[in-house]
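Heads up, one of the protein chains got dropped from this complex, but the rest are sitting where they should.
Chain nomenclature is as follows: A and B, assigned in order of appearance, with residue numbering initiated at 1 for each chain independently.
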Amino acid sequence: MKHMTGLLFFLALLWWVLSGYTKPLLISLGIVSVLFVAFVAHRMDVVDEESHPLHLSLKLIRYWLYLLGQIVISNVKMVLIILSPRPDINPRIITVRTAQRSELGKVVLGNSVTLTPGTVTLQVEGDMIEVHALNDDSAKDVEQGTFDQRVPASIEEKS
Amino acid sequence: MDILQILSAVLLGLGAILGVVGAIGILRFPDFYTRMHASGITDTLCTGFFIGGLMLQFGMTLASVKLLLIFMFMLFTCPTATHALAKAARHGKLKPWTRADADAGLSNEGRVS
Partner (left out) sequence: MILTSAALAILVTMLLAIIRALLGPTIYDRILAVNMFGTKTVLLIAVIAGIAGRGDYLDIALVYAMINFIAIVAVMKYFEYGSLGSIGNDAPGKQEGE
């Protein structure tokens, strides 16, 4: 029920932001469409903890700030590599064990690794993730598991 | 020209530089897997700078919220698309380029193992 309320609120906000209408007729049409989408989502059985991780919103924001910093750092590194006359690249595929137990935790970790330039998640199998790293530097980051420790722990507890 | 305009111009300029650098990377790098990393630059920070610069142009309007939505959406979908591509390439047995191949004078561009 909590997730349904969250979904309805989110959809209503999205509808209003995208349309910006205030006329009663149009707003009622918007309410109808929000209810319809919520009904379809309920039928598809996707309204749950996984699609609406309400319980970790605050911690997620802190994680996002950290991720943003990492993205900026590795972007600068990538720009230097691309612009150098002889690119210092030594690509390899590494396999690391992740501490994440839940599906959501693995998804967050995999996406974060892909989002930072220099490393791309190739496959997640069990608790092993396969990462393609561009050079020694970026490979080291993943091997040390800095992201792994930073992914909010509350993802673990709930699911 | 006030301070917001200047800040916006700086952000847009940085975004433009990152975009072009990413495109150069996509042309320079030796194989598909390394090119993925180059396209990662343009997907993340370049988009972020452009959206930030445009938000300053639009000011506190509904348009800025829409820009933020676009940015969030791209931040979620770009790694997913990259991952789908990488997984498909692995499934298609595309062999990754390594330093050793280059030293041996081999160009295994597009080689399938």
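The rule is simple: contacts are C-beta pairs under 8 Å (C-beta built on N, C-alpha and C of every residue); 3 or more make two chains touch, one makes a residue touch a chain.
Remember, it's a predicted structure, so these values are computed and weren't measured experimentally.
S.K.: On subunit B, where is the contact patch with the chain that was removed from view?
M.R.: Spelled out for subunit B, the touching residues are 5, 8-9, 12-13, 15-17, 19-20, 22-24, 26-27, 32, 35-36, 39, 42-43, 46-47, 50-51, 53-54, 57-58, 61-63, 66-67, 69-70, 73-74, 77-78, 80-82, 84-85, 88-89, 91-92, 94, 109-110.
Basically, only the chains that are shown with their structure count from here on.
S.K.: Rounded to a whole Å, what is the gap between the Cα centroids of subunit A and subunit B?
M.R.: 16
S.K.: Of all residues in subunit B, which touch subunit A in the complex?
M.R.: 18, 21-22, 24-25, 28-31, 33-34, 36-38, 40-41, 44-45, 62, 65-66, 69, 75-76, 78-80, 82-83, 86-87, 90, 96-99
S.K.: In the complex, go through subunit A and note every residue touching subunit B.
M.R.: Spelled out, the residues of subunit A in touch with subunit B are 14, 17-18, 20, 71-72, 75, 78-79, 81-83, 87, 89-93, 110-111, 114-123, 132, 134.
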